[in-house]
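Just dropping this structure here.
A single protein chain has been removed from this complex, and every other one stays in its place.
And then subunit A:
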């Protein structure tokens, strides 16, 4: 069974192809066209710019993916597409394209949840996934999920109450005069800094904050205050130290909550996903803390962590293999699709 997956929930136009066998999904192609450079001067993703870019990029991405996989459209058995959550206008381009390809090829269509796809992608690299706790962090999401089974319902156990983790990276990067997107630049600059130089606050980690929710808005403001105080005093900003201390605060909260959640729920596997999972400090700290807690850590390689079509194809493959009923042709794009809904059913 060959599955093509479409992903257009934010600024990446992704088309991926996987082959599903008895052993699980195997990656055949993963074409991603990013409009990130068009957003850079705005300091964040502009929805209309992203939607326009998707319209231009999607058919060429399909052609490249088919060529890379060495197949034709006639070989595709299932089409899967991100139905939500994400930017409404951006999602619509992928959903409309997927409907058209599925109808023209006369194959079933699965409208799936973007967050569940971030989890499913790991099976392309590391094989079958046991029941796991997933920590998904990117410019758009910061979620802790209980995933007993890829094809089954997912229980959200924590999420950001304000900014997404990746958003905090972008905003702090801007404060420090670093380019958009901020994540890779903070990561790079922080390598020369002291993570303990400044004691930035850890949001929602007090003794009364037992929940698994996150808050990064206060941290972002604390960094801004610190930088502004230095500017007023005419002191040069220790960019590396600020970046390292900020990054330390984010990764400390993320990994502490994820490991505690895994322990409390009796999960022995933690899966890291989303664009921020490419952050080297987050990976290192997650490894340390998982090892100490006897938890197996799974992190897909960076190209599979950021938004892509292969993750959607992987989830579609698991759903189709489990015999799930396809989505109807009047499938809507749902910008606020809850993670409890893995698949849009008729």
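By our rule, a residue touches a chain if its C-beta (ideal position, glycine included) is under 8 Å from a C-beta of that chain, and two chains touch if they have at least 3 such contacts; residues count from 1.
To be clear about the criterion, contacts and distances are computed from a predicted model.
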| item | value |
| --- | --- |
| Protein name, per the UniProt record, of whichever chain is missing from view ("tRNA threonylcarbamoyl adenosine modification protein YeaZ", "TRAP transporter small permease protein", "FAD-binding protein" or "succinate dehydrogenase") | "tRNA threonylcarbamoyl adenosine modification protein YeaZ" |
| Selected residue (touches chain absent from view) among A:43, A:131, A:156 or A:184 | A:43 |
| Residue of A:67, A:100 or A:199 touching the missing chain in the full complex | A:100 |
| Residue among A:126, A:174, A:265 or A:283 that touches the chain left out of view | A:174 |
| Residue among A:29, A:92 or A:204 that touches the chain left out of view | A:92 |
| Touching residues on subunit A - with respect to the absent chain | 41-43, 46, 48-49, 51-52, 54-55, 58-59, 62-63, 73, 88-89, 92-93, 95-97, 99-101, 103-105, 174-175, 221, 224-225, 228-229, 232, 329-333 |
